[in-house]
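Worksheet: one structure, shown below.
Note that this complex is displayed minus one protein chain, with the remaining chains in position.
Chain lettering (A, B and C) follows the sequence in which the chains are written, and residue indices restart at 1 in each chain.
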Amino acid sequence: MSTRLATRGRLIDRSKPIEFTFNGTSLRGFEGDTLASALLANDQMLVGRSFKYHRPRGIVAAGSEEPNALVGLGSNRRYEPNQRATTTEIFEGLTATSQNHWPSLEFDVGEINSKLFSRFLSAGFYYKMFMHPKPFWKHVYEPFIRHSAGLGKAPDKELQDADTYEHFYFYCDVLIVGGGVAGLQAAKTAASSGAKVLLIEEKNYWGGRTPVDGGTIEGDDAQDWVTKTVAELEAMENVILRSRCMGAGVYDHGYILGYERLTDHAPDMAGPRHRLWRIRATQTITATGAIERPLSFAGNDVPGVMLAGSMRDYIANWGVLPGQRVVVATNNDDAYRTALALHHAGADVVRVVDAREEGGGKLAEEVRGLGIRIDNGRAIAKVKDGKRVTKVAICPQNGTGGAREEIAADAVAMSGGWSPVVHLWSHCGGKLTWDAEQAHFKPDPLRAPTGADGKAFVVTAGSSSGPMDLKSVMANAAKAGINATQAVGRTAVDAGEIKTSVISEAPMLPVWLMPANADIELRMKTWLDYQNDVKVSDVQLAAQEGYESVEHTKRYTTLGMATDQGKLSNINGLAILADSLGAEIPQVGTTTFRPPYHPISMGAIGGEARGEIFQPLRKTPMYAWHDDNGADWEPVGHWRRPYAYVQDGETVDQAVNREVKNTRENLGLLDASTLGKLIVKGPDAGKFLDMLYTNMMSTLKIGKCRYGLMCSENGFLSDDGVVARIDEDTWLCHTTTGGADHIHAQMEEWLQTEWWDWKVYVTNATEQLAQVAVVGPNARKVLEKLNATAGGGLDLSAEALGFMEWADGKIGGFDARAYRISFSGELSYEIAVPASQGLAFWEALVEAGQEFGAMPYGTECLHILRAEKGFIMIGDETDGTVIPQDLGLHWALSKKKTDYLGKRAHSRSHMADPDRWKLVGLETLDGAVLPDGAYAVGEGVNANGQQNTIGRVTSTYYSANLERGIAMGLVKHGPDRMGEVIDFPGLDGKIYQAKIVDPVFYDKEGEKQNV
Amino acid sequence: MSDPVSALNGKTYSGSATVTENGLCGMIVLRGTFTDTVFQQAVRDIVGCDVPDIRKLVRSEIGSAAWMSPDELLLLVDYSQTEAKLSALRLALAGTHFMAENVSDARACFTVTGAAGREVLAKIAPVDLSPVVFKSGDFRRTRFAQIAAAFWLDEADTFHIICFRSVAEYMFNLLKTSAHPNAGVGVY
Amino acid sequence: MKRYSAFAVAREALRYNTGWGRAWRSPEPKKHYDVIIVGAGGHGLATAYYLGKNFGITNVAIIEKGWLGGGNTGRNTTIIRSNYLQDPSAAIYEKARSLYEDMSQDLNYNVMFSPRGVIMLAQTEHEVRGYKRTAHANALQGVPTEWITPARVKELVPIINLAGPRYPVLGGLWQERGGTARHDAVAWGYARACSDMGMDIIQKCEVTGVRRDGDRVVGVDTTKGAIDCNKIGMVVAGNCSALSDMAGFRLPVESVALQALVSEPIKPCMDVVVMANTVHGYMSQSDKGEMVIGGGTDAFNNYTQRGSFHHIEETVRALVETFPMVSRLKMLRQWGGIVDVTGDRSPIISATPVEGCFVNCGWGTGGFKAIPGSGWAMAELMAKGTAPLAEEFSMTRFREGKFIDESVAAGVAH
Partner (left out) sequence: MLILECPYCGVKAEESELSAGGEAHLTRFGPGSSDDEFHDYLFVRENPKGVHFERWRHANGCGKWFHAARCTMTLEVFGTYSAQTTEPPQEIKDVITAKRPGWSWRNVSDETNTEGQRT
């Protein structure tokens, strides 16, 4: 029976009762309780079911190492699976449900796995079976396995998380992780140097275990020392303390993640739920303490079997007595503290089972003095199975488990010794060394993780360094503070020896199995990894089958792969493995420690980036107008561009067709602001552009424009656009929307890293200007009307501004630059105005254009218009594997220039291959639209049995002007095969027959644009 | 010609700090050789201050100059005078190798005021914003969450932020989220 | 070797599993082998297996510096698909996928190949067109794939947020026969089968030099001494540049870190593999219940098996947007692998300038799915000198400009 004590409980406030529910039952706790302590206070020993065997499981630990007590917490938009009861602070209205059982926690059908099949479900059993009949894996076995695995249930598929998250970048000289006495001392020492110090502690209280374990520091009772020290640190300007903030991971170059849980303990509080601290610390001190190891005996997973240290935590911290009749099993002196705590809290310590023949030291004497029976050299043979502890069988440690004595008990406190928490030390490459005396791995200070400067950047402090007694812990912590401070170039005040109480302890005895030669029946009931149901026999089987590397054993048995990452099981597991292999533990080594120390929410990792700030959304100055006027948006990089403007009663396709016709017949307006506009200036600008473009740009006359192509060094077409020469040493290069940033970056790269002696400057002016394409037979009319009505002298007549020319001036009162260029084959002007007037200019055009039939058009119409004219589009006709020659763009490849990017590449054998597919137009025989991406089939199959192909569609549209499908494609020997009909099988099963034609479908003579 | 409008037309939000889109600001990108005395004089003539030190912004009555890179300054002037100053600058530098372009409309400007300003920025920019490290007159180019930005701190502890115009709304929402009244960190 | 079966498991259970022997032997190296495979990852082991199975070459040693399967084979997100755009890729990945279907039976080791289907989401017009193109190509390559509507996507992936809102799902390329497999088991199954054929798997033995007689390879130096051989297959993924240096030739490869992470296990909530390339995230659920999530690659050379956290952040951000419920899951563990990336991001299966020395590398971020097909082709190449599946993957293609570029159809390589 687990009960709440009338006294004790330093962390709870009995004046503040709290109601919460567990599996629908209303229970009470106090402010300061964890869910685990509150459950225990209500005698709720059974809290969950194990992963594989669905064994009844209770709370074993009191901190984040807890493997069993995982619950589903909250509901709806605040539901979260797999929350640890031991790290969950209770609050009014908390709802928790246990996991991994059906139909209920008490009666779980899955338990049959444990009762009947457990011996069949040994390590790796599924690799050996479920192979026949073959389809059964997908349809029977796998679904079954998946449903019985998996722990908590998934959050609702449709609900958005109710909470928000954020990040915080923080920089300090010394970061201390862990706010136990060691962390506090290290912080105090480091802070004395004036260094900027951040101290983080995952729990909501300071001091770690010491106030529970007792002792004095500098003459004060541990708790008083903690209170005093915290106050001292809080008063210092150079120190920041954060509780509820876990050191989650240590990454390269001193980058550390802090995971601060802001509202988990009070979900109704406004503000972000979690904050991910992205800390860059010159030195990090990990003062993360030590974790107690369970003992490996049969039935060590029965609810009521608990870590000894945790049991006294429950008594001291939360005033909860987990059992009335308790057996304490140990291989070291520390567990006697639990015996004392139990006794003083009123429990009956029915036996202390000490595996050591010699027994314990001073603390043992004290226990014996209280009349408690201590059995030396003995072990727990077995705890009787069930939903809670009822009987404990005791036997000699050096035996197979025979000669048992059975005693009645309702709880067992076990201690297998303590292991330093070395996770953070190890994340970034810190190495460990084996301490045979204490039987644990501890950090090897000579092989610390190293940072950007090649020097160690992590120091450990306190029990996470190895020493377990208070005196050495404090000395080690102070030293860590001094070392870290030195490493940041400062001098700490050396406080000298820190006086503490001293209790000498007898040496511990490594005990990896209880009893030492436990028979197979017992080993099959002896748990190593509670959550993943890995037993001693599993590890032994893995070794027997040749999975000898500790990494193989881990993966074969799943030891240490559960949500606790083996905090309790790893060392015990590898000791068993070492024993099975006849090897020493350090030879076997550990598995790799990886972040996070303890699972962290995905929400926190994503941070603020959700909803409208999931990603930047780039908007042109006319964005709002488009949105108000029916824009069907298309994402283009981070931009959003109107695909079409849908009017009432129209489908998107109808809108596109309307726009296509209207632009050719009347007037279309396109927001072309996203096109890249790079200004290139300098005495060597012409020479530079000649290198970047395949054609000649240096000879372009001022006032003129030229269409240019760019290739990568690898020869592939990468961008295109119209280049205008502005003055003697200035050019303006238009790029594609996607190309703007990237071509700009590329220009800078060549200028800075290859031709750094060339005098050229580049500025990306893309966003300075809003650009509108005014397209169609009425293009000139609308602009002239603007000039006439609103003033503006720019002469836009054919004579003053010829095709492929540009001019600056005022149009309708706006400062403008007009380019007479055309991507549609129509009379067309592209007009740039300052972005701050883009919307006004656009609106002016729309209004003035009314009488000329002006309509805005979107990207799809743009595509169709250019396809009707056989103009290529980067990203359609090109895909990163296409060279200009494939597209019949030889005319744009300068013969005069000795060099330009891509030129050398074009002479490689495959690029000069006459069999390359070449651009042609394609017309279906029946006028249908060729399917996008279709391939043309050739004769036969290739060496791998694949159908041979001879071409593919690169763009295909319905042309409303021609009232038929038009397409372009790349076809083997295409230009030589005009008029031939080739077959394109569609995904719909139909074969589309298309004639190879010239790619210019509309206005072949190009008369329309030249008016 | 109609009145020029900034990306968000002066939108503002008050939380733990006040975030304001600042309207249009005259900005000239000036590239050239900093050590050239002609260049230095031109800068002095246009904005009334010397070429700033690395990662600094200097101010005068008539304008400011910010260090963008070893060969690039950002000159801040009155919006209405940008074109005139640009012409003057081009004239002054004629014959040297330089580039001067008006980028006023390519950018959006924000201020963040209030005691929580440092924290608001520290949630989204990987920069040490502690008062001993980042001081008034410091100018820094970095990223704000997923976009490039530049910012500086003035004597009145106001942060000034510049980003591209197209992402003004993203920037505003980012700062707004960061300045949520219940999301104070409490370290600065 | 004892056959694995439900019957054997039951029988052994009754005698406390005492009768199970080793899955593979751990022998000392012999002085000479016909073939030495360097690297006991999936590709190396599969190469050895098919050398034995298809060509009767069994005097083979597989030399592994660490533990077998501990390289990228042991740390990948296990996505298997063959809906590639380019013919040579589709051929080898489809060969691999079809071998996966029978692998458990063939090896008598359950590799848990789970043909649960793979969806590649199209979230931009560009992707729509890219995937339609791939679907057309696949139809002619004999790879059954299907272009599916958003409604069908939602049916297959109930946890998805179709509306975006940023990148609404416009459809997807669906390969019903794609899926996942238990990655470790693939290595272990091959290892067991190789060992059973008499091949020697030598673990904890690093190849430190390649011994040549003129232009011909004659053996290797290892941390366990020199070993002679007639042919070498270098199948060491991220370490291939180091190995080729030993042999005296260079490879067009760079080694970079690729990361992955898993959530805590939850009950089944997603039955297919989803790849969302626009936002850079992909995810599946393992049989144990974790959401298995692939991250991005660093752009710098790195041999630490760790990567930079901002890639994890980017991936998780994308997944929270795509699958809102992910927000309230927790990351359990993250890790990295060192992947070998070539100039066109497609692999190399090739003879080399050194006679008798063959190389298989460059699988980069996506070679788990290829393991059986690659082993098949590599074995044929080593045994016969040519192999149709390997033909186009020769290292000379970079000289000719004959790339195999998969990125063109909005695709990524995983």
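By our rule, a residue touches a chain if its C-beta (ideal position, glycine included) is under 8 Å from a C-beta of that chain, and two chains touch if they have at least 3 such contacts.
Computed from a prediction, not measured in an experiment: that's the story for all the values here.
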| item | value |
| --- | --- |
| Shown chains that the omitted chain touches within the full complex | A, B, C |
| Selected from A:K479, A:K687, A:K903 or A:H973 as touching the chain missing from the view | A:K903 |
| Touching the absent chain when the full complex is considered, from B:P70, B:G95 or B:G186 | B:P70 |
| Which of C:N76, C:N302, C:T315 or C:S374 contacts the chain that the document leaves out | C:N302 |
| For chain B, the residues touching the chain missing from this view | 54-55, 67-70, 72, 126, 140-143, 148 |
| Interface residues of chain A (partner: the chain not displayed) | 251-255, 280, 429, 450-454, 713-714, 745, 748-749, 752-754, 756, 898-899, 903-905, 907-908 |
| Residues belonging to chain C that touch the chain removed from view | 239, 241-242, 250-255, 298-304, 308-310, 342-343, 398-399 |
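Assume only the chains that are shown with their structure count from here on.
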| item | value |
| --- | --- |
| Which of A-B and A-C has more C-beta contact pairs | A-C |
| CA centroid of chain B to CA centroid of chain C, Å | 49 |
| Inter-chain centre distance, chain A versus chain C - centres from mean C-alpha coordinates, in Å | 22 |
| Of all residues in chain B, the ones touching two or more other chains | none |
| Junction residues of chain C - those touching two or more other chains | none |
| Complex contact set, residues of chain C against chain A | 4-6, 8-10, 13-14, 16-17, 20-26, 66-67, 69-70, 74, 87-88, 90-91, 95, 101-102, 104-105, 108-116, 123-126, 128-130, 132-137, 139-142, 146-147, 158-159, 165-167, 182, 184-185, 188-189, 203, 263-269, 278-279, 285, 287-289, 304, 306, 308-309, 312-313, 316-317, 319-321, 324-335, 388-389, 391, 397, 399-403, 405, 407-409 |
| Chain A residues within the chain B interface of the complex | 164, 166-171, 196, 240, 269-272, 275, 278, 280, 608-609, 612-613, 615-621, 638-639, 679, 681-683, 759, 761-763, 765-769, 810, 813-815, 834-837, 839-840, 844 |
| Of chain A, residues touching chain C in the complex | 51, 78-82, 119-120, 122, 125-132, 134, 137-138, 142-143, 145-147, 149-161, 163, 249, 251-252, 255, 257, 278, 428-429, 520, 524, 537, 541, 544-549, 551-552, 555-556, 558, 563, 565, 592, 594-596, 599-603, 605-607, 609-611, 614-615, 617, 634-636, 643, 714-715, 875-876, 879-881, 905, 908-911, 931-935, 937, 942-947, 949, 952, 985-987 |
